[in-house]
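A single protein chain has been omitted from the complex, and every remaining protein chain is retained in its original position.
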Amino acid sequence: MQLGLVGLGKMGFNMRERLRAGGHEVVGYDRDPQVTDVSSIAGMVEKLSPPRTVWVMVPHGEPTKSTIRELAGLLESGDLVIEGGNSPYSDDQENSALLAEYGISYVDVGVSGGVWGAANGYGLMAGGDAADVERVLPVFDTLRPEGERARGFVHAGPVGAGHYAKMVHNGIEYGLMQAYAEGFELLAASDVVTDVAGTIKAWSHGTVVRSWLLDLLVRAMEEDPELEQLQGYVTDSGEGRWTVEESINNAVPTPAITAALFARFASRQDDSPAMKAVAALRNQFGGHSVKPNDD
Amino acid sequence: MQLGLVGLGKMGFNMRERLRAGGHEVVGYDRDPQVTDVSSIAGMVEKLSPPRTVWVMVPHGEPTKSTIRELAGLLESGDLVIEGGNSPYSDDQENSALLAEYGISYVDVGVSGGVWGAANGYGLMAGGDAADVERVLPVFDTLRPEGERARGFVHAGPVGAGHYAKMVHNGIEYGLMQAYAEGFELLAASDVVTDVAGTIKAWSHGTVVRSWLLDLLVRAMEEDPELEQLQGYVTDSGEGRWTVEESINNAVPTPAITAALFARFASRQDDSPAMKAVAALRNQFGGHSVKPNDD
Amino acid sequence: MQLGLVGLGKMGFNMRERLRAGGHEVVGYDRDPQVTDVSSIAGMVEKLSPPRTVWVMVPHGEPTKSTIRELAGLLESGDLVIEGGNSPYSDDQENSALLAEYGISYVDVGVSGGVWGAANGYGLMAGGDAADVERVLPVFDTLRPEGERARGFVHAGPVGAGHYAKMVHNGIEYGLMQAYAEGFELLAASDVVTDVAGTIKAWSHGTVVRSWLLDLLVRAMEEDPELEQLQGYVTDSGEGRWTVEESINNAVPTPAITAALFARFASRQDDSPAMKAVAALRNQFGGHSVKPNDD
Partner (left out) sequence: MQLGLVGLGKMGFNMRERLRAGGHEVVGYDRDPQVTDVSSIAGMVEKLSPPRTVWVMVPHGEPTKSTIRELAGLLESGDLVIEGGNSPYSDDQENSALLAEYGISYVDVGVSGGVWGAANGYGLMAGGDAADVERVLPVFDTLRPEGERARGFVHAGPVGAGHYAKMVHNGIEYGLMQAYAEGFELLAASDVVTDVAGTIKAWSHGTVVRSWLLDLLVRAMEEDPELEQLQGYVTDSGEGRWTVEESINNAVPTPAITAALFARFASRQDDSPAMKAVAALRNQFGGHSVKPNDD
């Protein structure tokens, strides 16, 4: 089918390729003139025949919101917007309500797979009305991995459910990565296992811990067996924070996912203010020596 | 090659099948007359031609130790014992030293894969001298999954390294399961996602969190979509505890794996003594109401 | 000085007593006719001479907000409202802005001390303009414990700072209680220490862990040495959640405080959905037995 695609970054660019390879007609817009098909969102809309479908794939927050606002003014009743960025699910109600004023339908979709999605297909979680999701199923069917639809795509619930599912997916992802990372650090710290990279590689098949993330860790360690070429500095892009916030809102204990989030926070600190306080306390009560700050 | 196999339980029984299917001659012994090939360990040893290889696959602790002691008296110089149970790596030095007095070689191996190993092959992590590991490689090659050896087998280091690697593997496994479990609970607690089982199934392909454990969770939820037929009661068999203890010994922070261990501990408590103390404190300072114990 | 006081519950009632004992003229209003001095907030305002001071001490959220709105219509320019409930600091901007439209000043104050504050004095943390805080200092000086002002009162910063400080105070409180509670549970679980209540009581003087909370735990255990008369069921009233949310907003790792919050969540679950998922996984891969749900 025909669709517009706003945002041709790491994700959107690859998705356009996969959609075109699947026989869809994609009119892509990006601020980067090197990759865009048209010079403006308005230009993109003009090229689409009603009822139009536009997929928004730009950074969450203001970039997504302003794109939705612009589309609200350009599209018309009967059109449909798919919001596929890594937005918090709480934005979906707002987007959906705004577009509904113009008679424009809204589907939110969480997209997983990273840079590998172009080749492997993307895991997709959609939220919205059944009729809206049904209408754009051909697009989802092309983007998702081949094989059984239910193993790479879900209509998770009403508007917001797609991003909610993606948020939880990413929260789990934080926990999984943390678990592998802790195991790696323990193997590396102890001198009992002498072939750490080989041990992790040996987990690729047959073991309980085999996974795609493990395969990626093996791949990284084939290039840099002790991971000594990079720093233990990890940013976070929102979904982990939202997962913990949602777990608090729902009184759900999520200690492993939260541990993963806090480990990232700590990784970005040059020094820990909390540990200064502990050092100060130990010095006060026990005369324990402290490390003076030479800065 | 020819080998003896002590222990034909859930793991050993299947391993005998896979080894025989791979062309090996296996003499299996188990206390259970329904499954054993011989009536005693001594009988098993008699059927083997020197230099003998005996694989021990019984519960860790005293069962393994007494089996090793018995083999020390039955085998002779030049023979080799493989200890494949879920033993703590600290037992391997003891076993190895005992057998060395009799000139018997020792290889420890961590075996992963559970009941699925029969069909898929087992992930194997071996510890011991290179010559000893080399000698029994045909056995490992049959047990491990097909394909590249390095993706299902590793000679991880000296004696103890196999069980150490398996311990860390299982520690990671605790963390992975906890991460999925927290995500499941959050999805189930919130009312945004209405198709929880479908969402988790949709992660099977294309997503970052896809894994064999996820496939198993999907399988479990196909039988019982809300997991309402079983209790949230989880035992632990040692490796998780040892992983945390080793992380403490090596000053390695393992918050996610530890969270998983503590969640299991808590799952087995009818009531939390710690939370009684917190309830008592809140009642003391704030007059907050408490729930009296009606037992 | 003269002041109105809205809310005469566990906290407000005692505060009125302490203020009157300190020579202040307090006109208290509460919905409960047994304790109120006047029949309405309007009646309370009528009894006060301008420039008026009104302390609001009702549950946070809608009760506080509606009280502020009502006062905005009753008070006049030059009056001052003190909001002393356990509100999130984010509500203070809104309250302050609303009252400012009418020329009414606003001070937020965190109040700690629970039911003991009547006798011991309350720890106070105020937020607002310096002139406003200065103006009601006589009230604060009566409510706070005797002795050096700086050890029981702080002007922590601009509007919101009082509730922010109180939020962090309560977050710490969660962590402190959890630490004592974990120690209690360990002492009770092990059979090495035979006099658990006596051990905790012996920590009252001289030790590093001595504190007011410890004194309260000793008090609780004097009434019920094994804390067997109450359930390990603990509610939470907001500040712990907000502390963790703020720590996430500021990328500050707060693992101990978060552990305390999650322990409370878990204390209120009859069964753990997450642990059902772990049990299901172990059953899938290892054939580990599970506890069927007999409900």
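Quick notes on this structure:
For reference, chains read A, B and C in written order, and residue numbers begin at 1 within each chain.
In this section, a contact is a pair of C-beta atoms (placed from the backbone, for glycine too) under 8 Å apart; a residue touches a chain by one contact, two chains touch by 3 or more.
Remember, predicted model here, so these are calculated numbers, not experimental data.
Although it is not drawn, the missing chain touches A, B, C when the whole complex is taken into account. For the options C:V27, C:L80, C:L176 or C:M275, the residue in contact with the chain missing from this view is C:L176. Contact with the omitted chain, checked across C:T67, C:S87, C:S105 or C:S247, is made by C:S247. Of C:G9, C:G43 or C:P145, it is C:P145 that touches the chain left out of the display. Screening C:S112, C:T142, C:Q231 or C:Q284 against the full complex identifies C:S112 as the residue touching the chain left out.
Across A:D92, A:D108 or A:E182, the single residue that touches the chain missing here is A:E182.
Chain C meets the missing chain through residues 89, 112-114, 117, 120-125, 127, 144-145, 147, 150-158, 160-161, 164-165, 168-176, 178-180, 182-183, 185-187, 189-190, 192-195, 198-199, 201-214, 243, 246-247, 250-257, 259-260, 262-263. Chain A meets the missing chain through residues 10, 114-116, 177-178, 180-182, 184-185, 188-189, 213, 216-217, 219-221, 224, 227-235, 255, 260, 263-264, 266-267, 271-288, 290-293. Summarising the interface, chain B meets the missing chain with residues 208, 241, 244-245, 248, 251-255, 258-259, 261-263, 265-266, 268, 274, 285.
Convention: only the chains that are shown with their structure count from here on.
Between chain A and chain C, the least number of touch steps comes to 1. Think of the whole protein's Cα atoms as having one middle point; the chain whose own Cα middle lies nearest to it is A. By the residue-number overlap criterion, the interface of chain B with chain C counts as same, with over half of its numbers used by both chains.
Farthest chain from chain B (centres taken as the mean of C-alpha atoms): C. Rounded to the nearest 5, the angle that brings the Cα atoms of chain A onto chain B is 180°.
Averaging C-alpha coordinates per chain places the centre of chain A 37 Å away from that of chain C.
Rounded to a whole number, the gap between the C-alpha centres of chain A and chain B is 32 angstrom.
The geometric centre of chain B is 46 Å away from that of chain C, both derived from CA atoms.
Among the residues of chain A, those in touch with two or more other chains are 208, 251-255, 259, 262-263.
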